[in-house]
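What you see is the complex with one protein chain gone and the rest in place.
As written, the chain order gives the labels A, B and C, with residue 1 at the start of each chain.
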Amino acid sequence: MTRHLMTLAVLIGLVVLVVLGAEFAEVRLLSRIATNLCIMLVLVLGLQVFMGNSGILSFAHVGFMGIGAYTSAMLTIPVQMKGMALPDLYPVFAGLQMSPYITILIAGLVAALVAAIVSYPLMRLSDAAAVITSFALLVVLHTVMLHWSEVTNGPRTLFGIPRVTNLYLAAGAAALAIAAALAFKESRLGILLRTTRDDEVAAGALGAHVPNLRWIAFILSALFAGIGGALWGHFITSFSPKAFYLKETFVILGMLVIGGPGTVTGAVFGVLIVTIVFEGLRAIEGLVNQAQLFSEQVVGVTEITLALAMIAVLIFRPGGLVATREVGDLILRRMKLREKK
Amino acid sequence: MSSNALRVTDISVEFSGLRALDHVSLFVEPGEILGLIGPNGSGKTTLINATTGQVPLSGGSVEAGDDQLTGLSPREIARLGIARSFQIVRLFNAMTIAENVEASALAQGEGRRQARLAAREMLGEFELLDRADELAGNLNYGDKRRVEIARALVARPRFLLLDEPAAGMNESETEKLLNLLAILPEQRSLGLLIIDHDMPLIMRLCHRVQVLASGKTIASGDVSSVRTNPAVVEAYLGSSVEVHT
Amino acid sequence: MIKVSNLEAGYGPVRAVRGVSINVGKGELVTVLGANGAGKSSLLLTIAGALKPTGGQVHLDGIDVTGSSPERMVRRGVSMVPETRDVFPDLTVAENLRLGAYIRRSKIDIVRADLEKMYALFPRLQERVDQAAGTLSGGEQQMLVIARAMMADPKVLLLDEPSLGLAPNLVDQIFDMIVELKTTGLSILLVEQNASKALQIADRAYVLRLGEIAAEGSAAEIAEASDLHAMYLGG
Partner (left out) sequence: MVGFLQFVIDVLSLGGAYALMALGLVIVYGILRLVNFAYGELIMVAGYSLYLLNGSALPWLVMAAVAVLMSMFMGIATDYVAFRPVRAKSVTAVLITSFAFSTLLQNAALLFISPRPRNIPLPDLFTTTIEIAGVVTPVRNLLTIATAVISLALFAWLMRRTVIGIAMRAAATHFTMARMLGVPANLIISSAFAISGLLAGIVALFWLGRIGSVVPGIGLEPLLVAFIATVIGGMRSLQGAVLGGFLLAFIDTGLNYTLPQDLLKFRDAFTFSLVILILLWRPEGLLKGPASGQRT
């Protein structure tokens, strides 16, 4: 038990450090980066809940992020702006305007509900078939977002979403996400799901219900994604369906894979490391572009770096930086070793 | 045969036209150890797989006590108290020993707290408690085998089917395993079915032996009668070798 | 021809072959006997390069070939027929045999002549030339894998349990063919569970127990001296 509490304390401590660092520096940009980092934590931890414990790669995650973002947006855009922002909106919702704090939760629930319905039959599949169907699911969700103009304003940018996500709200959500991901991992369901990850046949022979376990984790994962998406929407305040497709998928997956999908610690470390490197590179990219060293804008350096890093990690450290043991566990083991000496 | 035995009745299994099991029957009484032997490819592992639902039957039925197991999934069969081990050890390698054993209790529907207590108790009996937090993937082979058996036992099975538990063990490990298995049936009132190639182990352990060859039962009975049974000798050695007894 | 010294091999932590030394002379038929799980198949797979040795050496004609890849071993003249009888089920009999001659694919005429020899030796295969190998009976598949291995024109043939799961009359046929192959000067290392049959045709024999050599000698000596019954069925 102590080691779980230790893990929780260390990881939430890291979040607190990020918040304090950003606040004391009193640089607006840093605060933005820190807020974004906390939102990414919610999203990446969401993917960790499913992928880390089930061992199955899911491409659909940012699709549920999109569902969350659009749900909360539709319910919170001020009534007077709705005519402009969402001209095709169903009349029932036209007069509706709810508190964002409620709709962020609703967003998570809607994403979870959609996940529950569409994923139930998919959870029997493993390996390549599972990944291709999750990819197909992402394409379906994206196509729907792109064309369901009643709710999403089609491929056009949706604007007018109230800005409510600040650093504290995002950090609070991230802390909750850490606690929830850890709790799930150590719960009855989490342990059983991890047995199916390590050996599906042996898990079945013990009596584990493989599809149901995966299903529950997938729903939970979509809940995180929906909340994360809504937080992101209320942070960025305008977006289009493009924001919830392969590029975003790549970043979230990259963070998880580099940190280590098998542990909550890995997910958190992954987000921290990739964010730091990304922001550094982005700053350099910005400087280069400002100096107009090249005739065209320099773009894509961050993605190329992330891609190379992912490949390198998978070759040299296939489980990611933190593969099997949580940080609390690692610390306590080290302390014990020292005592023995 | 009592009414609470594990009864495999007249089962057949086919793989793409090939008959792996051809009308085989057997039973295991609670508290008894049955040895299942036979040359390579005779269908022993298939019989365990068929009993636990890993491969579909093309005929026959399987029952345990009053429970009908025919056509159930491996999961349902496991929940009815039939546990098994695999020919190649299948532990959850990225999880700790404690989690491996605990998961088995959880899969039976036990709560988190009870499962943990049961797992600790079982690991204590197997002298693995001080290593409970090690990752299963890092164990040596003999210990992996013992964890696998501990994992099966924590589910309190009525019947335990072991597929070559001593394969790849050295003599001292085998000896340790033998002592462990010998007391199980009485201590936990379960029926034990065991496949192994180590004949001395089978001889010392089993109350009864059944012999398969080419998917059929060719002999069954007590250990000494089976050993001298001409059909068994032929299946193992070929026909023209004289039998020394 | 083949000289194996102190060979060690296994699967992960399992040590299946423990310091085994054997040799097979030119044109000799040597059999390795032993109960299930004694390490016979692992020994053959290690010699053939499909399993990496963890210790010891394999010499072929005096050249150290320890740890060579399976494809290189075939090129050096060592062909293996695994016990799993792996025909390529979707390929026809002719295609299976053609693939057997992969390393000699440029020598079209010689290969064609050898193909005729194989059809003469296994007329059943010629009848089923365009049939998918997966549709053959167990005995026919066994003939196919032996013929396919022979198409590489090996100097040494490693045979793993060719009698496995076959009806007695088919077993006799297969053994007759092995004897016939031997007369061509081929060195054969035969792993068998069917000890009496193997000892009838072999020149020499080794007995494997728990991954180690328990006895060795001429076929007659082994048949005479060792208590096979005790070895297989306990004593």
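We take it that a contact is a pair of C-beta atoms (placed from the backbone, for glycine too) under 8 Å apart; a residue touches a chain by one contact, two chains touch by 3 or more.
Since the model is a prediction, treat every value here as computed from it, not as a measurement.
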Considering all chains of the complex, which shown ones does the missing chain contact? A, C
Among A:56, A:158, A:191 or A:268, which residue is in contact with the omitted chain in the full complex? A:56
Taking the full complex into account, find the residue in A:131, A:179 or A:277 that is in contact with the omitted chain. A:131
Touch criterion as defined above, residue of C:99, C:121, C:201 or C:214 at the omitted chain: C:99
Chain A, residues in touch with the chain not shown (by the definition above): 55-57, 121-122, 124-125, 127-129, 131-133, 135-137, 139-140, 143-144, 146-147, 246, 250, 253-254, 257, 296-301, 303-304, 306-308, 310-311, 314-315, 318
At which residues does chain C meet the chain that is not included here? 48-50, 69-71, 74-75, 79-80, 82, 86, 88-91, 95-96, 98-100, 102-103, 105, 134, 148-149, 152
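Here is the rule we go by: only the chains that are shown with their structure count from here on.
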Through how few touching steps can chain A be joined to chain C? 2
Could you say which chain's mean Cα position falls nearest to the mean Cα position of the entire protein shown? B
State, to the nearest whole Å, the distance from the C-alpha centre of chain B to the C-alpha centre of chain C. 32
Round to the nearest whole Å and give the separation of the Cα centres of chain A and chain B. 44
Per the contact definition, I'd like the list of chain A residues that touch chain B in the complex. 187-188, 191-192, 194-195, 197-199, 201-210, 262, 319, 323-324, 329, 333
Tell me, which parts of chain B touch chain A in their complex? 52, 54, 73-76, 78-79, 83-84, 86, 90-95, 99-100, 102-104, 106-108, 111-112, 115, 133, 135, 151, 155
Which residues of chain C touch chain B in the complex? 10-16, 35-38, 83, 134, 138, 161, 164-165, 168, 193-198, 200, 210, 223, 227-230, 232-235
